[in-house]
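Excluded from the complex is one protein chain; the other protein chains are retained at their positions.
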Amino acid sequence: MTKLRFQRLLLPVAAASLLAVATAATPQAPTAGVAAAASRLGVDAQVIDDLVTANRILAHENIVDGYGHVSIRHPTRPNHFLIARSVAPEFVTADDIIEYDLDSNAVAPGEAREFIERFIHGEIYKARPDVGSIVHSHSPAVIPFSVSTVALRPVFHMAPFLAAGVPVWDAALVNDPEAKGILVRNRALGASLAATLGKKPVALMRGHGSVVVSRELKNTVKNAIFLETNARMQSAAIALGGPIKYLSMEEAMATLSGRGDPDRAWDYWKRRALAKH
Amino acid sequence: MTKLRFQRLLLPVAAASLLAVATAATPQAPTAGVAAAASRLGVDAQVIDDLVTANRILAHENIVDGYGHVSIRHPTRPNHFLIARSVAPEFVTADDIIEYDLDSNAVAPGEAREFIERFIHGEIYKARPDVGSIVHSHSPAVIPFSVSTVALRPVFHMAPFLAAGVPVWDAALVNDPEAKGILVRNRALGASLAATLGKKPVALMRGHGSVVVSRELKNTVKNAIFLETNARMQSAAIALGGPIKYLSMEEAMATLSGRGDPDRAWDYWKRRALAKH
Amino acid sequence: MTKLRFQRLLLPVAAASLLAVATAATPQAPTAGVAAAASRLGVDAQVIDDLVTANRILAHENIVDGYGHVSIRHPTRPNHFLIARSVAPEFVTADDIIEYDLDSNAVAPGEAREFIERFIHGEIYKARPDVGSIVHSHSPAVIPFSVSTVALRPVFHMAPFLAAGVPVWDAALVNDPEAKGILVRNRALGASLAATLGKKPVALMRGHGSVVVSRELKNTVKNAIFLETNARMQSAAIALGGPIKYLSMEEAMATLSGRGDPDRAWDYWKRRALAKH
Partner (left out) sequence: MTKLRFQRLLLPVAAASLLAVATAATPQAPTAGVAAAASRLGVDAQVIDDLVTANRILAHENIVDGYGHVSIRHPTRPNHFLIARSVAPEFVTADDIIEYDLDSNAVAPGEAREFIERFIHGEIYKARPDVGSIVHSHSPAVIPFSVSTVALRPVFHMAPFLAAGVPVWDAALVNDPEAKGILVRNRALGASLAATLGKKPVALMRGHGSVVVSRELKNTVKNAIFLETNARMQSAAIALGGPIKYLSMEEAMATLSGRGDPDRAWDYWKRRALAKH
């Protein structure tokens, strides 16, 4: 890239603007800067690579757009978590990853561009020691369920994690000065969301989106994708007009405990997301 | 292009392959001709670049297709506005930008290819001194609400601007010889639309589309996109069959007044739109 | 292309298979072979170029897939028409264009790969001297209306041509030995479809698709696209549950007679379709 940047200085304006387009079209591969970030944050390079890839996958599969974020608990400092600065997930690179404590304060000072809703992550990690990763998204088929009295329930075997019930958090019902603004703008709102989530893997956020949590990043990303898929399928099943046979709790438990091929979907989404760039 | 092809011979392989991507892009990069247009129209280059980018973003996000337009009030001549000549937004360049007075007459004579419905813009700018930019689109999820008695209302926190109510303008009800043609073909129809819009940020146009207005271009583009998103989500919520809890006016006000990150979405959409070319 | 084909002989296997992909990815530009076809068929090159482009546009806008076809009446031999041999529209080139008489017999002998349903075209041209071009498609949002008692009606001002009513042709009701096969496999079935179409610009074909006809190719393509758009919008409007205010006949007439910019949409779709290749 250094060689390329140097060449840019030599190019006339027309070529330079074309190159600008080309550069925009081909953001840095996820591995760029990974080693530096891993060293800075005290984790293995694979951890950073996976977190950057998770951002790309969620963008490519239309779970996040300019908004939404994914975090992981720090592997060796469990009272810290890692998340990007305020950047659209499709364009997150290793350089963008920041370390936070569980009060959602950046460990390194001076960071200006933070996600407003980082408190979602800090407060859930605080309340749920079993959780190692969190996705917050506005994925579109889920939001109708967040404003409806009709419950989101599993119709698809890839979404067994919905069988325990999907709580809906309504910011408007929280007794907090900032509650009317929908967003999770402070620790108290984050703690309220975490309380509504309880021990569940998913909570909807009324008029806003959802949080998906699980122990492991790849699983959380997968669940965030199939949450959206299930919402679309359930909406279509309801529109058919007949009664629906949802997954039972027994089926969900059996599905969750069955041996599977956890990497196949991740590898597939990763190839697709990276091929795009 | 000859100059560019010559440069290719001088570039190392890596740059050449990037250029190959750029060359695959047919339309001019948005920056081409910006300086000349800025000089011709008496504005900063950034103003032109943003207006061209707004066209590209709206096209790439499927808010406009071959039809639809976006304008800004002239920054230093507030009784003028800037809009493209009659070109599909995806292919608008700086050269296409024209200056109009508020009677929707082109300032420079001899322009043959004008948007028929430029009167939408002139009449709204005339009636609404607070408005600095306007998007008119036929975005598809919005139009069903324009022909229905079911009101478009906010279900998504990215569309708080809908909370004040969304008036529907029906050309057929206007007492004008051209009213039956649906389109805003003259100043009187534009003034009628502006009257229906009143002080609101959005009006639907029956069987036709919508107008979205706000002080600032990036905000107007964002609202035009989330207007469509909200319409899709509300339609899905209605299809679930249960009662819906819409955003309250209090929530909408709090959301609108909350500090945000106004450039994140714009930067995201811009990168995507330019990467396409 | 000759030069390129020659180069292929020199390439090793790996490069050859990559080239095979590239060739598949970049079918001949629509202008390739246009002059030869124009000469063979006795028309201007522009006529061929437009017909090939119409195929590409309809494919790119998802009106046709592997099936569907578009024809024009021969400009100087009005009892003949031009249509491709049996090829997916996305890949039609000038070489594929065949001349037929109005009994749907190919003028040049020996053509093996013909559209089964060429009789749609021959019989409509026979019955409708005012028609200069025909699109037959299976566009997906239209077909539900073809099997329903709910009538397709105009909700969008780009589909005023629907205001006169949209007849539905049901092959099963035709007294013909091949009628049960849904397809228009012979002249009698084509004549029956033409009789149902009557003087209208659109007819649906039950469980099958639609025909769209008009004097001029670009207009027919445009109407085929907005037929699908309107069907989607009307379906969404119905799903909202309230009464719908459709375009009146008076509005449709005014819209159809209004001056417009007929080439803007065509130019837009053409650029998009060609940019894809």
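First chain written, first letter: the chains are A, B and C, and each begins at residue 1.
Criterion: a contact is a pair of C-beta atoms (placed from the backbone, for glycine too) under 8 Å apart; a residue touches a chain by one contact, two chains touch by 3 or more.
Source: prediction; values computed, not measured.
Within the set A:Ala45, A:Ala127, A:Met158 or A:Ala195, the residue that contacts the chain not displayed is A:Met158.
The residue touching the chain not shown here, chosen from C:Arg40, C:Arg77 or C:His138, is C:His138.
Although one chain is not drawn, its touching partners on subunit C can still be listed: residues 3-4, 7, 10-12, 14-15, 17-27, 65-67, 86-88, 90-91, 113, 116, 138, 140-141, 143-145, 147-150, 170-172, 178, 180-183, 185, 206-208, 235, 238-239.
Interface residues of subunit A with the unshown chain, by the touch rule above, are 154-158, 229, 232-234, 236-237, 239-248, 250-251, 253-255, 257-261, 264-265, 267-269, 271-272, 275.
As a convention for this text, only the chains that are shown with their structure count from here on.
Counted as hops between touching chains, the shortest connection from subunit A to subunit C is 2. Averaging Cα coordinates per chain and for the whole protein, the chain whose average falls nearest the overall one is B.
One finds 31 Å separating the Cα centroids of subunit B and subunit C.
Counting only residues that touch two or more partner chains, subunit A has 239.
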